[in-house]
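A protein chain is absent from this complex, but the other protein chains hold their places.
The letters A and B name the chains in turn, as written, and every chain counts its residues from 1.
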Amino acid sequence: MSTMTDPPKSEFRLSMLINDTRYRSLTFQVIAAIVIALCIWYLGNNLIQNLRAAGLNISYSFLGDSAGYDINQRLVEYDSQSSHARAALVGLLNTLLVAFLACITATIFGVAAGVLRLSNNWLVSKLMAVYVEIFRNIPVLIWIIIIFTIMTAVLPAPSAFRGENPSSSMLFDAFAFTNRGAYIPRPEFANGLFSSTALNWLLVIAFLIGSWFATREIEKRATKKQEETGERPKTLLLKLGVWLVPFALLMLVMGLTWNIPELKRFNFSGGINVGGPLIALWFALSIYTGAFIAENVRAGIQAISKGQTEAAAALGLRQGRIMNLVVLPQALRVIIPPLISQYLNITKNSSLAIAVGYADITATLGGITLNQTGRAIECVLLLMLFYLTASLLISTVMNFYNASVKLKER
Amino acid sequence: MKKSVILGAATVAGLAAGAAVAGTVDDVKARGTLNCGVTTGLVGFAAPDANGEWQGFDVSVCRAVAAAVLGDANAVEFVPTTGKTRFTALASGEIDMLARNTTWTFSRDVDLKFEFVGVNYYDGQGFMVPKALGVSSAKELDGARVCIQTGTTTELNLADFFRANNISYEPVPIETNAEAQQQYLAGACDVYTTDASGLAATRATFESPDEHVLLPEIISKEPLGPLVRHGDHEWGDVVRWTLNAMISAEELGVTSANIDELSAGTDNPEVNRLLGTEGTLGEMLGLDADWAARAVKAGGNYGEVFAKNIGEETPIGLARGLNAQWTDGGLLYSPPFR
Partner (left out) sequence: MADQTNNPIAFVADGNIPESPPPARETGVVKWLRENLFSGVANTILTVLSLILIYLLLKNTLPWIFNGVWNANSLAECREILAGKTGACFAVLAERWPQLIYGFKYPVDAYWRPNLAFILMLVAFAPVLFFDLPRKLLLFTAVYPFIAFWLIWGGSILVPLVALIGCVVAGGVFQKFGKNSFAAGFFGAIVVALVIWNIGGALIPESASENAWLSPVPSRDLGGFMLNMMLGVTCVSLSVPLGIALALGRQSNMPLIKWVCVIFIEFIRGVPLITLLFVASVMLAYFFPPDSTVDLFLRVVIMITMFSAAYIAEVIRGGLAALPRGQYEAADSLGLDYPQAMRLIILPQALKISIPGIVNVAVGLFKDTVLVSVISMFDLLGMIRGPILASTEWNGVYWELLGFASLLFFVVCYGISQYSQWLERRLATDHH
């Protein structure tokens, strides 16, 4: 054995591919790329062969064909002659609607339950603990079915509102809650400023936004005055006026009337109909996810050190204000990241709408369209693409919000 | 049977199985069981009973085919399928035939590449309403809320019907019959619509069936029949002629009671050909001579199967109507065995 005096030769040997850390990762990646490519080729080849054997092809042209079925809840124009793509769009909007509504109410339920669970009222905190445990430990699909069943069984059918001595009556003669959903009055404008309803509503919204800016201005002035004189002027009446007077005037000018639901041959008609499946799904998702949010809120609050609460108490703040002004704003930073994933869960769980007959995208594109056209691969791929996009969008938006409320470290 | 390398062990473990290399007939024979797709549960047509045995009208067709091909009416694996999964299950070879109230339509036959081998039940979509509503025709249903059981062509027919008559309605698509029925009974829907046979079956399970009426309108043609994959004509022939054998047997008066006696040979050449005592019909199909006799013996002829599962004596109580033999004014008409 000779002693080695030369520096190691830098010439490339094959074994360096495995043993030299400079090349090893490259080797692995090449191997991985080959393996992945082989897998894709294998699966793709199988797919092609299978499709050929079955005489099928992958084509999205069915999306342009007329769908041929009706959908009970549509946020955009749709009838049975519209295309499958249009039906998918209706379903998509319905998914987004229920997800949006459920996110709001789930947050309300969750925050309420989370705060109450830490209440020093023994009974209330135990009750909230029971709520959280019961809802967290039973599958959401079962909850959706149970709540839908409860709604159908407990609420009266429209026929109960009929006859000489109806067993149910409308609330204020304007609201009807039936097992088919809720029927509530719809505001309408007799002599709107624009011919289209949408534009009239935009005008109303513009007025409201204007009022909001005006109140902000009033607040700002009040604060300035407070800083100058030490006394905060009373602004409540002024603010109310800014909100109400223009709004009332606008309503007067446009001739606001209410379209009140009334019982027809089979059903209530007129007014706004919030369908039973929507209510059941909305409520089930909110109350189920609310239980998870409650736990996140509780963890967030408990993460705030007791010193903060005590300091706030020492400043003389009342219980409610301690919560609102000191604890929750800080806890929010802990709560928001898990809250984002709960919102994503709501969106994804809304796909269980098929259990209650709510026409979300899983029920239209992934349900009836798939059944009728038999285009399973195309429909399922589109469906996944939609949910993926929705999830990514929601998490992007929420992450921006998270970044904006995050503790700015200096 | 060729087995792919990785799937080898899984095949033996019974988690994977070879399928559709040669003809389906050979596959079924090699496997020893027939994989037959049925519904996930529709009383009278295909539903597991309290002991877990599948029973029903569609199930009998599967059993007859199994008896014809394998000689054992019980050599059937019933694969429950939903409206969504049925076509993939058939196209991918998971099942050999689909006997699940599936309507024979142009697009399914042509575009989806399936072959409907015949019609075992002529159905049509109907409406059920509570008697208390006082409705006597579907045209009076303006503004009604309609519960639909999804999965067949129901939604499309409904949309067409209401559109043609220019009346409005609110559809409520429900996945399972049980849930649709719960909605209907609670008054959340005014009307329940699905195939008339299904409506009768559903009504039969109500606490008080008399309080509900089926409206006279039948708004669609729903020829329900077994189907197989496109292109495998030998197998298509086996299923087609098994169904025809059941129908012919009724026409020719061959029942499960007298079949043994008739198998000994009769004066009627067509019965003889059917039962295999004359001619080589079985051989042409690639089966034994007495294949049709076995198929009929499995559950009886068409009339017996009908009477046992959905006939007037059963809770479902369907009349033969369109499904009577052509000799009795119905539509059942088997091509001759010759």
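In this text, a residue touches a chain if its C-beta (ideal position, glycine included) is under 8 Å from a C-beta of that chain, and two chains touch if they have at least 3 such contacts.
Computed from a predicted model, the values in this text were never measured in an experiment.
Considering the complete complex, the chain that is not shown touches A, B. When you scan B:Asp72, B:Glu94 or B:Glu270 for touch with the missing chain, the hit is B:Glu94.
The chain omitted from view is touched by exactly one of A:Asn259, A:Ser351 or A:Asn402, namely A:Ser351. If you put the hidden chain back, the residue from A:Val274, A:Leu317 or A:Val380 that touches it is A:Val380. Touching the missing chain, out of A:Val76, A:Ile108, A:Ile146 or A:Leu171, is residue A:Ile146.
Even with one chain removed from view, subunit B keeps its contact list with that chain: residues 2-21, 40-43, 47-50, 52, 77, 79-82, 84-85, 88-89, 92-94, 175-179, 181-182, 185, 204-207, 315.
Of the residues in subunit A, those that touch the hidden partner chain are 18, 25, 28-29, 32-33, 36, 43, 46-47, 49-51, 53, 116, 119-124, 127, 133-134, 136-142, 145-146, 149, 344, 348-349, 351-352, 354-355, 362, 366, 370, 376-377, 380, 383-384, 387-388, 391-392.
The criterion applied here is as follows: only the chains that are shown with their structure count from here on.
Chain centres here are Cα means. That of subunit A falls 42 Å from that of subunit B.
The residues of subunit A lying in touch with subunit B in their complex are 50, 53-56, 68-72, 79-81, 145, 149, 152-153, 157-160, 178-180, 264-267, 269, 276-277, 354-355, 357, 359, 363, 367-368, 370-374, 376.
Note for the complex: subunit B touches subunit A at residues 20, 83-84, 87-88, 91-92, 107-108, 111-113, 132-133, 141-145, 150-153, 155-156, 158-160, 162-163, 169-175, 179, 182-183, 186-190, 229-231.
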